[in-house]
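What follows is an incomplete set of chains from the complex, kept in their original frame.
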Amino acid sequence: MENLLYWIVLAAVAVNALTGVLDAGRKHMDLVGVVMVGTATALGGGTVRDLLLQRPVFWLNEQVYLLVAVATTLVVFVAVRGLRLPPRLFLIPDAIGLALFTIVGTQIALQWHAPWLAASLLGVITGVVGGVVRDVLCNEVPLVFVRGELYATAAWVGAMVLIGLQSLGVSPVAAAWAGMATVLIIRLAAMAFRITLPTYSSRE
Amino acid sequence: MENLLYWIVLAAVAVNALTGVLDAGRKHMDLVGVVMVGTATALGGGTVRDLLLQRPVFWLNEQVYLLVAVATTLVVFVAVRGLRLPPRLFLIPDAIGLALFTIVGTQIALQWHAPWLAASLLGVITGVVGGVVRDVLCNEVPLVFVRGELYATAAWVGAMVLIGLQSLGVSPVAAAWAGMATVLIIRLAAMAFRITLPTYSSRE
């Protein structure tokens, strides 16, 4: 499990870096800007989780995450520049990345004895804060807060499934797979059927 | 005192969450966006203080703060949506929240042996950073930096009153009340008489 997770997390880091590069491109950033925004998108969620839990920041302990994030941004910068890629192409890898980051983040929070609601929030933070950092650095309202196709919602429900199953005595491995499947199914279904949450508009 | 502070801080968390919801509403965020911005507004100041002091993040130790923040955003989302509430309604609860957060933050910083100027800044950070996070997430210039009705100023003077009285041997409880009163009086007077700070405009 540990070993499988390791490779899956590396893949999720690469996918997240890619979404950062695409967004930075829209703001006409240069190579350094693209690398920094892509890397911050890829590592931002896990970094905030580790800072809040006061555990060592994951990419300082194992440099491979940083290498994968930077290498992905460079490859995307060189290879994709000039290509006309539809953003929809990345929605499914992005959903897989969301599922992975959220479940790994929730399990780490549980291992560090965070209480259940905080653990589920730390899972959601691991899953979505990279994108929030990306949008703040690109001077935009974070997409995850406005586009309601059950992005953070899917993450949170999946985290709660993981926490619920583990508290019922299900093994962490099985609970993790169930949690990831939950995130993926909800997110893909929401995209397919355009399910959105109600929005709030305060009148003034 | 500990016990009273506890309830007062919970009330301040709720008030701060509410201002986050109102701001998120102006950006047409959906339910998840509103919950996340409201929660970040409510817990952001104390979280940054705890990270800087490297003490355990307060809402990870005691889950009640997180529960109150999330519950407030949900109640406001359901109850207030569609109502036409004047923002001025919240100025007085907000001033109370500012006073509480600032004084509690300053006392925690002093307990963790921060030097005086840093302790006063950590108090101000506890009081105002929630609103700064809210405005950054809503893609706006932070209100506290531009609207000059002595918001952060009131917080800083109150923190200095607390620090000064404690260094003169006044009991922490009495110094805390004096500090809170100072913040409240300055803030309310500034709103009543429209007292503002000078602004700076660099010409180019």
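Just so it is clear, A and B label the chains in written order, and each chain counts residues from 1 on its own.
Keep this in mind: a residue touches a chain if its C-beta (ideal position, glycine included) is under 8 Å from a C-beta of that chain, and two chains touch if they have at least 3 such contacts.
What you see is a predicted model; the values in this text were computed from it and never measured.
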Of the identical chains, 2 are shown; go ahead and state how many the full complex includes.
3
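As a convention for this text, only the chains that are shown with their structure count from here on.
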In whole angstrom, what separates the CA-based centres of chain A and chain B?
29
Taking the touch rule as given, give the residues of chain B at its contact with chain A in the complex, in rising order.
21-22, 24-34, 36-37, 39, 47, 51, 54, 56-57, 59-60, 63, 66-67, 70, 77, 80-82, 84-85, 87, 136-139
Interface residues, chain A side, partner chain B - complex:
51-54, 114-118, 121, 132, 136, 139-142, 144-148, 151-153, 156, 196-204
